[in-house]
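All protein chains but one are shown in place.
Think of it as A and B in the order they're written, each chain with its own count starting at 1.
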Amino acid sequence: MNASRFFKNPIALSGSIIVAFYLVTILVSFVWLPFDPVAMDMERLLDPPSFETGHLLGTDDFGRDILSRIMKGTAVSLIISLGATALGAVIGTLMGIWAGFLGGRWDHWLMRVADVLFSFPSLLLAIFVMAILGEQTYNVVIAIGIVYIPQFARISRGAILSLKNQEFVRAAFSNGADKTYVLFRHLLPNILVPLIVQVSLALSVAILLESALSFLGLGIQPPDPSWGNMLSGARKLMMIAPWTAIYPGLAIVFLVLGFNLLGDGLRDVLDPRLRNAR
Amino acid sequence: MKRFMFPVVLALLLAIPTTTAFSADKILTIGVDQEAIGLDPNIVTAFSSHRRVDLLYNKLVRVDDKLSIVPDLALSWENPDNLTYVFKLRKGVKFHNGREMVAADVVYSLNRVLDPKTASPGRSYLATATAIEALDAYTVKIVLSGPLPSLLEGLASNNLAIVPQEVVEKEGNLQKVAVGTGPFMLQEWLPDNSMTLVKNPNYFEKGNPSLDKVIFRVIPEQASLYAGVKSGELDMATISQGAIILQALKDNTITVMRKPSINLRTFGFNNTRKPFDDVRVRQALALALDRTEIIKAAEFNMGQASGPLPVAVKLWAKDPASLPFARPDLAKAKKLLADAGLPNGFTFSIVTASSYEGGLDVAQVIQNQLAKIGVKVELDVVEWGVYIDRWVKRDFDAMVEIRGGSSDPDRFLYRTLHSTGGVNNFLFKDSDVDKLLDQGRSLTKVADRKPVYDKLQVMLTEKAPVIFLYSPMENQIMSKKVTGFKQVGNGSIYYLAETKISN
Partner (left out) sequence: MGRYIVRRLLSLIPVLLGVSIIVFFLVRLIPGSALQMYLGTQVETTPEQMVELKRLFGEDQPVPVLYVEWLGRILVGDFGHSLRTGRAVLPDLLSRLPLSLELTLMALALALVIGIPLGVLSSLRQKPLTDITIRVVGLLGLSLPQFWLAALMVLGFSGFRGWIPMGNFVSLWADPLKNLQMLFLPSLAIGIGLAAVIMRYTRNSMLEVLQSDYIRTAKAKGLKRWVVIGRHALRNAILPVITVAGFNVGYLLGGAIVIEEVFALPGMGRLALYAIYQRDYPVIQAIVLLIAALFVLVNLITDLIYATVDPRIRLDEKGR
């Protein structure tokens, strides 16, 4: 990838800055937090944001510092987002490549499996998986990852199929090239673009899905703070203490925005057709 | 396909707004956060269903706003000995279909509850009943094989409401239709949206109900319920979130009614698992808990500390402050742990759910408080259905629960803590406790029973198989137009029959 072109793209640049900001937050949170994110303070229940108390974003209904909890929750959200995307992308892409490359019966059955998973409503599927496996952090990763499998399978299969019929691949085959060689030399590099874009989308959707699961009471569980469970806990407090809901919500919005900008920017930079349009 | 279209069309027709009704009608719109699951009084278990049954059916007796037993369909009763009860029925009471309710209906309904085929959750209320007979059209006799001092309290349960035989036989059950004797009649039900009840013009209490219509609206968000009452779209709403009540209390355009309920928030142990089989460990945990803090953080102060009997039941409950371990004592707690061979504390997990009943907020405060005596708590937060599953299988170290209390001590404590109790999921077995519970059950007069249950409350607190924390408040908010409503304490909204609304 052309790095200078990437950083000249304002969309990609602003996306990277946002994501970098969150990464720095995680590093900082390992060594320093304004308050202990799980310590309760019965004298400071639902304190509004204030400089004097040091609770810059206020406290929740247990007197816990919201800023510290958001900072601590950043790592949790990113782990889920990366983990689920990696899981879905690896399994899905392998399925898709396998199906698209081998064709025939394999293709037929693998794609039927993907179709079935795909036509299953995704939030419901995630709810099912969570309810069966139990509410642990790694199960959230699995639940969201499973939702992603058919998406990656379809995209990679489609890309492989369209490539298979292109001149340079046909030429490679007719020159007697080995199947594996063609796969790694010609096919894989060329399906990376759609995959990378899908990955950036998946990263952002995972965070939204985690928060939706938490809202329904199935996400990461307290006292570990996640943005999702902070929001779900704040649901009843919105009227009397809006800061408990607004700030964790904004934390989600900006990280998701960062991933989306990054993805869009990457597409601009990587997709040759869009690039030429400039 | 045609046969499926009919209900759709019907539902659409029924969806015509009721705002076209005559404005002179006195309509009360009440917002609730859960839809009723069914309406058959002998079968339903869901709290939301009971709240509809409150208005549609009557029982032989009912519980009034002072939690005393008062006449309902029975005008009077006597028990010549503690195995026989004779009830004299009201005359001229009509079911919603116009037929008179007579002794045969009582016999039918109670036998329906006893029949295993009905699978009624109210069966245990009649546990020792051997015969239910009609002596004449207005007299019913219940014969018991053993004393059952909680019988009257049981008869006041919605699950023992009197239903008309012919309707049950025609419909199979009463889950979707309602033909009772109650102050209101079912007019229309749009699931997950609204239910409209209209006044029963033949209701036996003269002058009641005053309302022409009661409309239930299902709104899951507590904040929306509050906003609805504030904007005038709702006249009344049942609120469970302390945070919302706190907000409503600051608002002088809204009436807030609060009363300690007869439910109890409990923190119970699996008494067969180590180290909870050691009474000193349980006592140490009891001494480490600060009820005031728990009520403050988890309920926004909308609760009242309570012992083994709900504090609202004044006749029986001892003052919680007079019971052992009422106040935290960390030094003593640590000493007890050391005596039990756990000077460095231990680790266990609490099964909890994020729904209100599952008590996640309470569990988080407990976790925080127990850390102070070196006990590490892991929260096992599960979805509500999984929570019930763990409860049924007794698969937990400890659990935070809401226990539905009762105005009768035998009813509540026997089933909960006797070694043979039906909902003793603490697996608590103690011969001293069993002895007192059996003794209490054999007595029928309050004066005889009182000393037994006083002793029992102290003993249970000391043995601490389960720690009774507090009774949550029962909260109703309403507009100033609404007058005459009274809270019972068991969640019942029967007093809508006496409620008035001004336009």
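Heads up, the rule we're going with is that contacts are C-beta pairs under 8 Å (C-beta built on N, C-alpha and C of every residue); 3 or more make two chains touch, one makes a residue touch a chain.
Since the structure is predicted, the reported quantities are computational estimates derived from the model, not experimental observations.
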| item | value |
| --- | --- |
| Touch criterion as defined above, residue of A:A89, A:A206, A:V256 or A:L270 at the omitted chain | A:V256 |
| Residues of chain B (touch criterion as defined above) contacting the omitted chain | 1, 4-5, 7-8, 11-12, 15-17, 31, 35, 37-38, 45, 116-117, 119-121, 123-124, 173, 175-176, 190-194, 216-221, 223-224, 227-228, 230-234, 383-386, 388-392, 401, 403-404, 415, 422-423, 425 |
| Residues in chain A touching the chain absent from view | 10-11, 14, 112-113, 115-116, 118-124, 127-128, 131-132, 161, 204, 208, 211-212, 215-216, 231, 235, 238-239, 242, 245, 249, 252-254, 256-257, 260-261, 264, 267, 273-274, 276-277 |
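Note that only the chains that are shown with their structure count from here on.
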| item | value |
| --- | --- |
| Geometric centre distance via CA averages, chain B-chain A, whole Å | 44 |
| Residue ranges of chain B in contact with chain A within the complex | 221-223, 226, 241, 243-244, 246-247, 293, 296-297, 300, 353-355, 360-361, 364-365, 367-368, 379, 381-386 |
| Footprint of chain B on chain A - complex, ascending | 38-40, 42, 45, 61-63, 130-131, 134-135, 217-218, 221-223, 232, 235-241 |
